[in-house]
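Below: one structure, written as structure tokens.
Only one protein chain is missing; all other protein chains are in place.
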Amino acid sequence: MINLQSFLVVGMILFLLGIFGILTRKNAIALLMGIELMLNGVALTFAAFDRFIKPAEMVNPIDGKVFVIFIIILAAAEAAIALAIIIQVFGRYEDINLEDLKRMKE
Amino acid sequence: MNGFWVNFFFILLSLTAILSALYVVLTNNLVRAAFALFFTLFSVAGLYAILSADFIAVVQVMIYVGGILVLIIFGILLTRTVFDMSLYDKKMSKFWAGVIVVIMALIFLKVIFGTDWLVRSGTTIQPVTARLGNIFLSRYLLPFEVASVLLLVAIVGALFIARREVKKR
Partner (left out) sequence: MELSWIRNYLWLIPLFPALGVIINGFFGWKMKKTTVGTIASMMVFFSFLATFVAFLYLISLPEEHRLFTTTLWTWIFTGNSLLGTFKIPLAFQFDPLSAVMALTVTFVSFLIHVYSIGYMWHDRSFVRFFVYLNLFVFSMLILVLGNSLLLLFVGWEGVGLCSYLLISFWYEDHKNVNAGIKAFIVNRVGDFGFLIGMFLLFWELGKQGVWTLTFTEIQQHVELLKDVSINLPLIGAVAAPTLIGILLYWGATGKSAQIPLYVWLPDAMAGPTPVSALIHAATMVTSGVYMIGRMNFLYGLSPTALAVVAIVSSLTAFFAATIAMTQFDLKKVLAYSTVSQLGYMFIGMGVAAYTTGIFHLMTHAFFKALLFLGSGSVMHAMSDILDMRLMGGLKKKMPITFWTFLIATLAIIGTPFFSGFFSKDGILSAAYFAHNSAIPWAPKFAWFMGFITAGITAFYMFRAVFMTFYGENRAPEEIKEHIHESPPIMTIPLIILAIFSVIAGYVGVPHSLGGHNLLNHFLMPVWVSLKHVAEHEESLAVEYTLMILTLTLVGIGVYVAYYAYIKHPEFPEKVVNKFPRLYKLLYNKYYVDEIYYATFLAGTHRLTKILRWFDVHIIDGIVNFAGWLGVRLAFISGWIDKYIVDGIVNLIAWIFLWTGQVLRKIQVGSVQAYLYIGIGILVLVLLINVL
């Protein structure tokens, strides 16, 4: 049960649910949650590869974990910025519906 | 811990993660979605632990659960007039999203099970924190510093964007 494929499947499911989320939601915060799900799926995949795959000659054995850390860092930065934008948009339009953001181009 | 318990926890955690993720994308209530996300993130942290990535599991709990999720809930509460609104985009049908997701799932499954993975033999579990610390300050020093700068920029940028403009009278 504990093997590479099972972890990859879990990561894949999280990623695809994230995609489903961002494709169907129109609320910006819900969209952000979808993105977080996708990032988690990918990070889990990296961690699984790191754990199970035999490293190539030049590759450091814990490179995969480094990637995960960077993904988490990026997610944090992205969430902070995204929420700042959302709050600002809300203050301006009283709404955070993505369709309304079209008005920004005017 | 013997094989049974590891398998048990793996199945438990993955099921929690997947089911709550499903709830996140399907529910109509934003606050509930956020709490479901909490369970997903926590389960993923558990999965990291099974993958012998102890440090990452801790980071996941600290940053995702402790930071990002709290941030998201704050965001929801600050924009609270919208949390009863329908969360679904009426124009975009769920159907097409479902089709895309299924196609992608098929492709991924073919890759996952069709590839001959070069699996590493030893399965010894050893703590990884010290090695991560070393590698961040040697081989990945530059990306590490760049990431630090990125975080700093994100903080300043978020403050700048979210601040309320004081009207000059």
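Points worth noting:
In this document, chain identifiers A and B correspond to the written order of the chains, with residue numbering beginning at 1 in each.
Here, contacts are C-beta pairs under 8 Å (C-beta built on N, C-alpha and C of every residue); 3 or more make two chains touch, one makes a residue touch a chain.
What you see is a predicted model; the values in this text were computed from it and never measured.
For the options A:23, A:37, A:62 or A:76, the residue in contact with the chain missing from this view is A:23. Checked against the hidden chain, the listed residues B:11, B:62, B:77 or B:103 yield one contact partner: B:103. Note that of B:6, B:111, B:130 or B:149, the residue touching the chain absent from this view is B:111. Residues of subunit B in contact with the chain left out of this view: 89, 92, 96, 100, 103-104, 107, 110-111.
Of the residues in subunit A, those that touch the hidden partner chain are 19, 22-23, 26, 31, 98-99, 101-102, 105.
Methods note: only the chains that are shown with their structure count from here on.
Inter-chain spacing, taken between the CA centroids of subunit A and subunit B, is 6 Å. Taken together, the subunit A residues at the contact with subunit B in this complex read 1-10, 12-14, 16-21, 23-27, 29-30, 32-34, 36-37, 40, 43-44, 47-48, 50-55, 60, 62, 65-66, 68-70, 72-81, 83-88, 90-91, 94-99.
Listed in rising order, the residues of subunit B touching subunit A in the complex are 3, 6-7, 10-11, 14, 17-18, 21-22, 24-25, 30, 33-34, 37, 40-41, 44, 47-48, 50-53, 55-56, 59-60, 63-64, 67-68, 71-72, 74-76, 78-79, 81-82, 85, 87-89, 92, 94, 96-98, 100-101, 104-105, 108-109, 112-113, 117-121, 128, 131-132, 135-136, 139-140, 143, 147, 150-151, 153-155, 157-159, 161-162, 164.
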